[in-house]
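The complex is shown incomplete by one protein chain, all other protein chains being positioned as in the whole.
We call the chains A, B, C, D, E, F, G, H and I, going by the order they appear; numbering starts again at 1 in every chain.
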């Protein structure tokens, strides 16, 4: 099984912590599933920390430092601030996998809005009081399906 | 309860069918939940037909014509072609509700990619062999949460 | 005193309600201060309804119809849906007054973020659970100052 | 409590002074509230100096050098010129917290203009003869609200 | 079987001939395969005439007028000029089917260039002295595959 | 015969593997035809690996390391992750050869869609379950023609 | 001598007053010099009213209505609101004469800033408390030179 | 008095000469007024040389080298070519002072064109056979006003 | 031989004169060569008048009115103002023929600059004191070559 890695030459605007974390992940040959289990978060949230998109708690930092053999003060320093979100994906996304998600928003955006407004009234689904997860299903023919769930406060 | 409507001056590039369908929906005072139930599709798919983002089957057309009191030949003519998708949402979306979904892609795009690649290998989640639904949850404190599920073939 | 009007040729993407409301406002020669007082909302919220940026409640519609001599069913029909926000200002704004607000975000954005994060922790100030108002102050030298207050849930 | 930091790899176009100041702030573990108090400015103005968006006076430089243990001549040299504003936030902002402010301009821009014009006549609110502050309120339910005040000469 | 149609409200910048031709095609219930056969061109070339992307010869006009029951002088007038190409697809394409082709260029562009340059030397494949066709293949499992061939002079 | 090379100053966002592979290719003076033959893939697929657009299998890595005299662990490390596609070509492409392909999509996009939809029904040609090849033909007058074939699952 | 006119098909987003004023100007065959003299403003300010970029005072409206034979109530209605500036020139300007001014800003922007900052300290030249004029000079060789003066409050 | 400086991290695309010249200017603590006087050019032209927007004559180079204590051969080498103009200001300008000039073009562009065309006939004001200067005026109330004059050949 | 025509639905921003002139040209079945001969200008200049890119002199108007059977006062009115240039081609051009010219500028721009600067010193080739023509050459093999000459004052 291949593991997700970070080629820093392709992502010059990610925080310094991303290089530290992905470097250690590659050295330790750990998947996000293993990392997530270890820090007690779901996989997407764990990966979001790696990409500088989520704030790591003091506890997360301690567990990550331990699991990944990164000196804790070093990791603390790199993760002590607040995430400067929005620097990983350039929009429109050129990466095909990410583009498919973008396309879903482009195509279904108003359909979601219409249904959500009728169900909840005027307002929005928060992207901040928000959690998301990825699951794998296999259908009767043995084909895998990816299931992404978005759950946000209204 | 308010119903989703279409103000055609705000969407000059939607297909002619959108105006027909939304006009009839407003006249009949029907929600997408009611329409979806009638045509046996989920709400988002029903709304997607209204916005020209999904192909209506012959059966859909017949049921919609009946429910909405639209002359069937007229609806058939307007819905007979293939959807010319991507004309409802301008990107980046200026509508706040839709922007939140866009922001989720922007912030979590690479986290999704990393987790999906580790779970499924190289590839993408299809946005075409794809279904999606919207659900409402209410938490212990009585706060509503919107749950959007995306399910696509790998 | 001049009143704010709407030149529809300059705003082809505003909802039909905007033309109705501004047309009646001009005919009645009413300021937003007077309108706001009548419907019991602050001025910016009142103006936001006129530009299609806020949802008018049933009560708002009734009061606006009365004050502006618009047939209530007509206004109800035009305002019955959900606001399709984001269609009034093109970004970056070319209008100088609006550009100054844009410039404040451009220049002070990260300063606000730094101070807000230190005061509130990670998160955002909501632009939805949100109110705003405009006030006029006159300094010792008789110069007017505009004061805009933004108040959003964390 | 976490403190706002600067990850220079994410902001390659900020002035050299930003790295100096944020580096010292992190080493001294000072919040903008403490810094602001020390230099006698409000917090946003203090943070704006750190991001190169406001001119530091001779007095500011002296106080900052003292508080942050930066050799004064070094800081003087880096802050001696005039701010080259507008290099911290890329527009549209990808950072969610900053985007919410941008969205407020996008949605309420013409509402502000209409109300301001009716209150003050033709003109603009200056973004230069201008001050701004951030305050924290807690409502009856214990929820925090952020209040941002913009005050500009007409 | 559904036929490709043109919803003119979605394509306001196509030439007048496009509306004429697609209108007649819908009325006659003809596929591009049938039209292509009739005028002795391949299907893509036939469709390209409908979208204003290829010049119709005098012979094409005569045959199209006959097949589609369009008064020949009317069609001649609309097709007499030179194609003003590039007005059908907005780039990047928002239509998912067309986006996939765009994505192929985005992803494989330099791979094509490297292989073509090594095979042909410095130069380009002409997009003008050029023909293209679409074919359908069905694999052993009964799945359809689309095959698009591009052939251009070096 | 000249060989395709990579001038890294022109492509700062390609993965580190691209520099490694192109450097070795130049040193060994190998064409993509030779490389493709050696690893048992077609030339475009081979070049796509060099540009970070396709995933190299364990077997590809072994063969490439052998052919190009690159230490296998080094290549494994650089190619172990998942391709971060879309970083080689900036859109619209400025390179004339690649622009011609872009132009074909721009001009024929809707013609392809119309013909594909009539042949296959609603849907898309996959750009992922996809293969492509380049061939050279010489016509009766001795002029070379480039033939590019795109084959994608419907 | 030719007179400046307005071809409304080229400027669909100008206010309705622009068409009224330019139509009357053409019918009366008046230059902006004559109009400016009549209303006691400089020519650029007069033209700015025609393009919807400056607020006409009650006195301006009265004089313009008289000079141009436009029914005063009609002009009052069209000019009663506040200018919605920024809708005449699309940026970057495609009109060569206007582009030259844009180019001056592009080329000399930082030179102006450096000189202005050294002369006036930190701040800006207002574009609102601002006047401008155009003059014609003829040099010794009989060549005409255009002189544009910008005067803004610091 | 503060002097204009150059923070090279904010202007990575300026020519090497800009860093040399601004570095020496800061070390010598010279204003552009002093530099301009020394080389016998106006201040804006002097600053334009520093930003790579104007060609320095052999005489300019000699005088600048002398005044600023830069080895003449070094300065000659850096200034020997032709200015590669347009690399200092990104458009639209984010710097507020420069934006105000941009806004003047955006708002008054067609007013200038109308007046210039009526005064000079068809044509343009050259931005190349062109000179410009900045002056300071103080009004009766002691307020400073900036006056920028643009003079270009017709 | 086909003649160049104007499909007004494709060019909504051209001046009203363009529709008048092209309509008459099509009715009279005249080529630009014939029109140019009649008015004593070269073909490109004649076509430029038709596209609103060049000012027609009083004499041009008289001759065009005569040749094309357009009532002279009508044409005078439509052509009396000053050209509002830059509204015919959207940049980057999507039309392949025009794109090729754009590509020449993109590829050879700096080569032209280097050679022109060395030949003429610092400065520009005017695009206003400028003439251009198109000629046809046939080479020894009978292949046609287009020759475009640009001649501008330095």
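Operating definition for what follows: a contact is a pair of C-beta atoms (placed from the backbone, for glycine too) under 8 Å apart; a residue touches a chain by one contact, two chains touch by 3 or more.
Quick caveat, the model's predicted, so the values are computed rather than measured.
K.L.:
Which positions on subunit G touch the chain that was left off?
P.N.:
Touching the chain left out of view, subunit G contributes residues 92, 94, 96, 99, 103, 106-107.
K.L.:
Contacts of subunit F with the missing chain: which residues?
P.N.:
2-7, 9-10, 12, 26, 93-96, 99
K.L.:
Given the full complex, what residues of subunit I touch the hidden partner chain?
P.N.:
Given the touch definition above, subunit I has residues 1-4, 31-33, 43-45, 47-48, 50-51, 53, 85-86, 88-89, 91-93, 95-98, 100-127, 130, 132, 134, 136-137, 143-154 touching the missing chain.
By our rule, only the chains that are shown with their structure count from here on.
K.L.:
Could you compare the number of C-beta pairs in contact for E-I with that for H-I and name the larger?
P.N.:
Result: the pair with more contacts is E-I.
K.L.:
With chain centres taken as the means of their Cα atoms, state the distance from subunit A to subunit B in Å.
P.N.:
Those two chain centres are 25 Å apart.
K.L.:
How many angstrom between the C-alpha centroids of subunit H and subunit E?
P.N.:
Roughly 52 Å separates the two chain centres.
K.L.:
Distance-wise, how many Å sit between the C-alpha centres of subunit B and subunit H, to the nearest whole number?
P.N.:
From the centre of subunit B to the centre of subunit H is 54 Å.
K.L.:
Could you say which residues in subunit G touch two or more other chains, in rising order?
P.N.:
2-4, 12, 55, 82, 85-86, 91, 93, 95-96, 113, 117, 122-124, 127-128
K.L.:
On the basis of the stated criterion, which chains touch which? Give every pair.
P.N.:
Per the contact definition above, the touching pairs are A-B, A-C, A-D, A-E, A-F, B-C, B-D, B-E, B-F, C-D, C-G, C-H, D-G, D-H, E-F, E-I, F-I, G-H, G-I, H-I.
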